[in-house]
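A single protein chain has been omitted from the complex, and every remaining protein chain is retained in its original position.
Moving on to subunit A:
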Amino acid sequence: MNRKWTVALTSAAVTALALAGCSSDLPDTGSGGTSTTSGAKDAKKSEFFDQAEYERQLKFRSAKGVDLDGENAQFKPWQQALDPKLVDTAKFAKPGGGYHLCFSNASVDNPWRQVGFKTMQEEVKLHPEITKFSVLDAEAKDDKQISDIQSFASQGCSALIVSPNTTATLTPAVEAACKTGVPVIVFDRGVKTNCPVTFIHPIGGFAFGADGAEFLKEKVPSGGKVLALRILPGVDVLEQRWAAANEIFAGSGLKIVGVEFTDGDAAKTKSIVNDYIQREGKIDGVWMDAGATAVAAVEAFQDAGSALPAIVGEDQQDFLRMWAKEKLTAVAPTYPTYQWRTPVIAALRILNGKQVPQEWVLPQPKVTQDTLQNYIKEDMPPLHYAMCGCDQMPGYPAPWK
């Protein structure tokens, strides 16, 4: 093989390597990240820490949800709103049914979004007054979502639901959609404008991160070693999770032996945890900003023959089952997938001229030892999210399998 070819092939390989680096930049974590980029942050005080918002979210955790119709909706958290400020929607009223609901979805490229989207589709089926449900999948591309939203403008939508791919880039597109006079409902990730009729989301990242950190503070004796595993930097809800945990760990007497990014990759998680077990001898607690790799982390302890730590997971079936089977000391904060039901409910309220909260904050429960058994569904796939609010729906469980 001559020199010229070698050089050509090598440069091609290097270019490809660089490209691969780019494409794996932001494996969407699903847990509702608005991906604003930021520089690397250290473990001190996060630039994402916002004292007022932090306190607001922690307070929300004990707030009682209000059912807008005054029904007893204790078991329907997707219909509840925390501390709602209602807005008038009379100008959008279009009673009589025959609605065409349009939905611009950021993507369905991870289990969280899949479970959510199926739940949303089943919710639509519950309402015969919705005669048409159009969905465009942006495949995690901002530019595609912008054109998706534009194309809905000419399709005669009664209401437009948007789950934005990223915050800043999608803001003008949502503003343009608001100007067409169609009621716009944003959920999951936000946009930087108040023009949508309502913005629906669970409490938020600070509350999620705090739920896990407080649990470890309670279960791990003072001086115990805690390993923090994060998926990736720069996604604001994930940054908020760590910022809250960092705040709580700061005065706790716990020793944070490491803060590592796993890319959400099980093999990498196992390697990292294994290295830390070898380095520290014993790890007493594992904090995570998302539980997708919690099972891999526990397996690393099992394979190393170490005592299992107190661990923070999420409401995925594989983790819940392992929790019960191995009698883990665990907690599972959630970013509930039932929030995908709410935009449909909100759209119908708006079209009927009923008030909705301007910011519709949904309860964000956590799975604890006491409630664990309620959420384990042995016949569901391992990556199914238990907090889907779907198990009483007519089609359950077939669409989620």
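Just a few scattered comments:
Here is the rule we use: a contact is a pair of C-beta atoms (placed from the backbone, for glycine too) under 8 Å apart; a residue touches a chain by one contact, two chains touch by 3 or more; residues count from 1.
Rule of thumb we're sticking to: contacts and distances are computed from a predicted model.
UniProt lists the omitted chain of the complex under the protein name "Autoinducer 2 import system permease protein LsrD" (options: "Autoinducer 2 import system permease protein LsrD", "Cbb3-type cytochrome oxidase assembly protein CcoS", "Dihydroxyacetone kinase subunit DhaK" or "Gfo/Idh/MocA family oxidoreductase").
Checked against the hidden chain, the listed residues A:D109, A:E129, A:D142 or A:E359 yield one contact partner: A:D109.
Only one of A:E175, A:E299 or A:E359 touches the chain withheld from this view, namely A:E299. Along subunit A, the points of touch with the absent chain fall at residues 1, 3, 5-7, 9-10, 12-14, 16-18, 20-21, 24, 27, 40, 107-111, 113-114, 233, 258, 260-272, 274-275, 277-279, 281, 295-296, 299, 303-304, 318, 381-383, 401.
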